[in-house]
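One protein chain omitted, others in place.
As written, the chains take the letters A and B, and residue 1 is the first residue of each chain.
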């Protein structure tokens, strides 16, 4: 790709040699000759000044650079466009591996790639252009839309309903039984988990993550929501569209998330509460009550992030505070003789 | 099922039309005509008042309802009975899929369903009526009791011993090597993990959860204990009977749990400590010392839950406390001229 072609593709203004050739893309720190990179974070101005890249995607207000630049409003978005052009997603050609076990009553749309040892159960319906890598197991009565991708060993339990363009990463489990027990005197007794699970269009589930079916009704993951590795979504959760759940997040049963919620890594939420649209929660927080829409939260229990920051800086001053109170007490004791014991 | 039949089955008192037909079960919020639901939590009295369900299982002291009711001592328990009657667990018929690889020296009890791509190693013994879904791998020398259920891709490592009615959910791993290393100057050196792992009767292990074998002796999960998705039980843990470990709990090596212990989601425990019978620990807590039987604990480190609640409310007042101490110091300074610096 020449710089001229890059500039045209992203609709940017080229300052440099339109005939120069881009061979690869790289981050600002690693980019060498032949590379295209981008500058999106002002804290990296030092890296930008020293770059040996052939060209840099920059915003209009970027500091001057010695190398070629392409000026665009959103350099990172433009960079992703170029990455996609240079690395178009490869998908295997249509084929059903002879070792796959596909039930006679299952229906597969055209263009499917079905890898070795895949199992597709009775009455399963899968739309066109699916890619099921080796060892994927789809239980009975599952319905899946178009352009489904499942990496090795993903499992979809009976009756799950998946929309179009859903992606399951390796080892993900969708529709496992919810963890529901009656604590009877002779030990916990399982509550039948007869509900379902729905993944809407464009949902992505990370490697070894688990989404349980509901006890009654459905567990629902909304359109375009992306869930990272090792996340747990318990029975009956309703996760709104366009949300991002980072790795190792855990949602207890019946949690309701609005649209565009962002949960940092290892966040946990108690069950049966509501997290409003657009709420953001810092990594490792523990949510124990409803969170209002639009806010940013942190801590265990999660509170407004500014309150959490004040708390954590307050903690560091606890020792000092104890000393100051002791000094006040001694002063007061000297003067009045009734100070508190330490 | 008619309401009369429902009432008979749960031994309840019917107030309504015994001939009315129940077509499905549902939660109080979702239940419409044709549904049976239940009222077990007084906070849902508002939902009860508006219900459109055909009938509601209620306790003797429930507020009056316009719909039919069946009065029982424990509505949720009765509801579970009805769910079980309407949705008897389905199990596949006895069959060994032609693609399964079962060692000649293995023995399988009558009534087994062995799915595609299942692997059963040398000298394995499995009791009657087992259900092994697609891709389950049982290593050599494993002994398993009656009515075993393993969902797709569960793995049982060599020599593990499982009791009757054990359930492994998809992707669970039982008997993986413990994480034990000597920190030698030239890098960590693995300590051979030559112990075993025992799951007693009625144990359930969640999707993608892992239970490691012991370095020496056995890791033991007691009778009737239920372990949720993505839980880690490290080498040498002894988990008592009837305990519940919610999702993403992690127990470090050698942790000892008593009977009927309940750990909330994402709880972590340091190793080689003891958690007494019936102890309950709030979600996300970090256990760093022994916990006495019967208590309720929370926090990092976990303390009595009331102390933890006081601490978290105290945190929120830290800023105020700092201001109050500063004011006291200023007053004291004005009076005596020796106040603390801020």
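Operating definition for what follows: a residue touches a chain if its C-beta (ideal position, glycine included) is under 8 Å from a C-beta of that chain, and two chains touch if they have at least 3 such contacts.
Here the structure is a predicted model, which is why all the values come from computation and not from measurement.
Only one of the listed residues, B:21, B:49, B:101 or B:292, touches the absent chain: B:101. Screening A:54, A:193, A:219 or A:266 against the full complex identifies A:266 as the residue touching the chain left out.
Within the full complex, the residue among A:163, A:242 or A:301 touching the omitted chain is A:242.
For chain B, the residues touching the absent chain in the complete assembly are 99, 101, 117, 119, 135, 137, 139, 153, 155, 157, 171, 173, 176-177, 179, 181-184, 187-192, 194, 208-210, 212, 215-217, 230, 232, 234, 248, 250, 252, 266, 268, 270, 286, 288, 300-301, 303, 307, 310-311, 314-315, 317-318, 321, 323-325, 327-328, 331-332, 335. Taking the complete complex into account, residues 25-27, 30, 76-77, 80, 83-84, 87, 89, 97, 99, 115-117, 133-135, 151-153, 169-171, 202, 204, 206-208, 223-224, 226, 228-230, 241-242, 244, 246-248, 265-266, 283-284, 300, 312, 315-316, 318-319, 321-322, 325, 328-329, 332, 335-336, 338-340 of chain A touch the chain not shown.
Definition applied: only the chains that are shown with their structure count from here on.
One simple way to say how far apart two chains are is to compare their mean CA positions; for chain A and chain B this gives 25 Å.
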